[in-house]
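With one protein chain held back, the other chains of the complex are shown just where they sit.
The first chain written gets the first letter, and so on, giving A, B and C; residue counts start at 1 in each chain.
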């Protein structure tokens, strides 16, 4: 008679081969979730305003050009509008993509990589976009301080 | 094969098994072996309620409850056990409430109670509200609550482990009067792991059987496919007697043709039975409490209406349960599940149309004999040290010849708890019994012969024929002829069973194999029930002999004890020996049973 | 994790398909946003470069693409509001399906208005 006494389980099958990967307490996921809803509401206003101003009024898309942008950003309200839009949309979108990566990337390593790429891309875009909005100068000049064609310079 | 060692091993994780596990798990090293995930156990199907004389809504006391239980069981109840059950009922309900069971509440926030068949005030004066309930899913709540508490107490479950054999040894011993006898002692159990097909031997100081009923010997039954009398069968094959097996309860209101139960709670809430003429026929059979008469009486009344041509439907083979005069909101609040059953399975809208019902095989009053401490008896009074039984598999005899509704959920809680306490106590003061040589040999042999058999018989047709004949011949009305016919068929099926083979030859999840093994238990139980029914030449409670329509206290006021004995023959059946055991009386003398 | 059941596609209902839509549109918008910030950054480089890139947005074929993009945004936006209702309004989960029909109706109306204006501009030209 075999006398292999085995350690009994506390509950469940003999060998609970499954265990949740380490749990994380703390409220990051809650805040992220909340942020998605709050930013969502704000984005509705921001995006619809953006689309309306750019595509609906005046000549619509045909009116879009350097001058149009310059005109808009001359107004600090639009500057702020686009800045908020940029930040919120990027953070909202990034968090959304993060969720999706978490869902579908099967290996831990793939997850890390994909998220790394995502965060770098996000950081680059946000920084770039912010700089563009804040440092925008309608009077673009070349190396010799000559206004570029199309630039709008007031004396 | 693996060997495990535990102080206490519990077979079955229904209400009785888990109630025991909660007690013994806190006192001794306990394992629960169950062929189903615990929450799949059939206790979860119980609907109506669990009674206790809490007197939350009207005057009541546990003595009335005791009396009702004894009278309901047609005086074949061991009265000491009934007293204990009725008295401990109150704590049993309160225990469950404290464990978290979400009972329905009275306006003051106490546990609400409702009427149930056979439960009366002051020894039969009028129906009383005694059943504590959680809508019509009381059993579900009990099962969930007990499982939750097992999780809380870290009870060790071996899920989908089928217990197939009980390991016992016999020792020479002497009675007080000096006569020699063989004392059985329990050493452990053999189980089969469904997932892997491996055998596991569990060595244990105490073993508790809590494996539930055997309703699948009948075709029309409220019982689950998995209630195949395994525990009773294993005990019987190991020489332990079975008590009062002729008493099987047929619940009046099963969905016609399907057997799915509609709780008596429906009648407790005011539903009534009608025949094809629209008559409330129970007025004729039980003038005082009418539709709330005990189940045996109502079931026979229904069968009688049908026999006399007042059945409904194209085949005139059922009667109607009428809820249409009740407030829909009230039904929805109190009986949501059963109204859904009527809708789902029969397409009947119970708010506007009466529901077709017919008696359905429901509950085994008999089982493994135990004393009030749930210790199993190897004869009328010798206990088997370390072996316990509780729940439907057992017969402490609180139900006698007919169980009152709500008394079984009570039984499993009261005696489940007692079993857990006693088993742990025994285990803490005892040593392991040496396992017999090759403990698993019998089971290995049984399994491999089924797997390698070249026989041509299949499990399903044998089982179907068995169930047909039991429904036709051993149901609410029985007589010598019908029982004889049944026995003949059973014997023929037993012969065919020897030649059975299974198609699935694998090791993983071989349910084909297990159905074949279960069929063996069913055949045994059918044979025992029918032989015992043949032997009891009187009518009492759930057992009604048309050839002996009266109760015969002189000759039959005693429990029947059915032994497997290869050298004996009873009623022409070899291998079975029938004996009797006296009924324990304390204060209630038998009276005529009228409602 | 060992293998799980493969087999047919799960036949989810409105809730599941709206979620698929929400997810897909979310990703599409995000990808566009990356590009859009990059092209807008050209305003820091030179008006000509910016106008050239913006010019490509103005051809009729792109107009269809833009309409699709706006359709994605509008769906995502309205459905996002629906999700917020489901999350915060007590009866949201109960009426989520009705709200979805509302979202789709609003979406169609909005898109019809937008498409008429935008496509007529794009195709009508100057």
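Simple rule for what comes next: a residue touches a chain if its C-beta (ideal position, glycine included) is under 8 Å from a C-beta of that chain, and two chains touch if they have at least 3 such contacts.
We adopt the following convention: contacts and distances are computed from a predicted model.
Participant: Given the options "Polyamine-transporting ATPase", "2-polyprenylphenol hydroxylase", "ABC transporter permease" or "Fumarate reductase iron-sulfur subunit", say which is the protein name UniProt records for the missing chain.
Facilitator: Options "Polyamine-transporting ATPase", "2-polyprenylphenol hydroxylase", "ABC transporter permease" or "Fumarate reductase iron-sulfur subunit" considered; the missing chain's recorded name is "Fumarate reductase iron-sulfur subunit".
Participant: Among the chains you can see, which ones touch the chain that has been omitted?
Facilitator: A, B, C
Participant: Out of B:225, B:307, B:481 or B:537, which touches the unshown chain?
Facilitator: Hidden-chain contact among the options goes to B:225.
Participant: Among the options B:266, B:502, B:517 or B:578, which residue touches the chain absent from this view?
Facilitator: Here the residue in touch with the unshown chain is B:502.
Participant: Which one, B:63, B:80, B:353 or B:553, makes contact with the chain that was left out?
Facilitator: Candidates B:63, B:80, B:353 or B:553; residue touching the omitted chain: B:353.
Participant: Which residue numbers on subunit A touch the omitted chain?
Facilitator: Counting only subunit A, the missing chain is touched by 11-13, 16-21, 23-25, 27-30, 32-34, 103-104, 106.
Participant: What residue numbers in subunit B mark contact with the hidden partner chain?
Facilitator: Interface with the chain not displayed, on the subunit B side: 36-37, 39-42, 44-45, 57, 93-94, 97-100, 102-105, 107-112, 114, 129, 134-135, 137, 140-141, 144, 148-149, 151-152, 195, 224-226, 257-258, 260, 270, 272, 274, 276-280, 283, 312-314, 318, 320, 322, 325-326, 330, 334, 337, 341, 344-348, 353-356, 458-460, 502-504, 506-512.
Participant: Since one chain has been left out of the picture, which residues of subunit C touch it in the full complex?
Facilitator: Considering the whole complex, subunit C reaches the absent chain at 1-16, 19, 23, 83, 86-88, 92-94, 96.
Criterion: only the chains that are shown with their structure count from here on.
Participant: Between subunit A and subunit B, what is the gap in Å from one C-alpha centre to the other?
Facilitator: Distance between chain centres: 63 Å.
Participant: What is the distance in Å between the mean C-alpha positions of subunit B and subunit C?
Facilitator: 61
Participant: Find every residue in subunit A that makes contact with two or more other chains and list them.
Facilitator: Residue numbers touching two or more other chains: none in subunit A.
Participant: Would you please write down the residue numbers of subunit B that are in contact with two or more other chains?
Facilitator: Expected reply: no residues.
Participant: Spell out the residues on subunit C that touch subunit A in their complex, using ranges where they run on.
Facilitator: Of all residues in subunit C, those touching subunit A are 1, 23, 26-27, 29-30, 33-34, 37-38, 40-41, 43-48, 50-51, 54, 57-58, 63, 66, 70, 73, 77, 80-81, 83-84, 87-88, 114, 117-118, 121-122, 125-126.
Participant: Can you check the complex and tell me which residues of subunit A touch subunit C?
Facilitator: Residue positions touching the partner: 18, 37, 40-41, 43-44, 47-48, 51, 55-56, 59-62, 64-67, 69-70, 86, 89-90, 93-94, 96-97, 100, 121, 125, 128-129, 131-132, 135-136, 140, 148-151.
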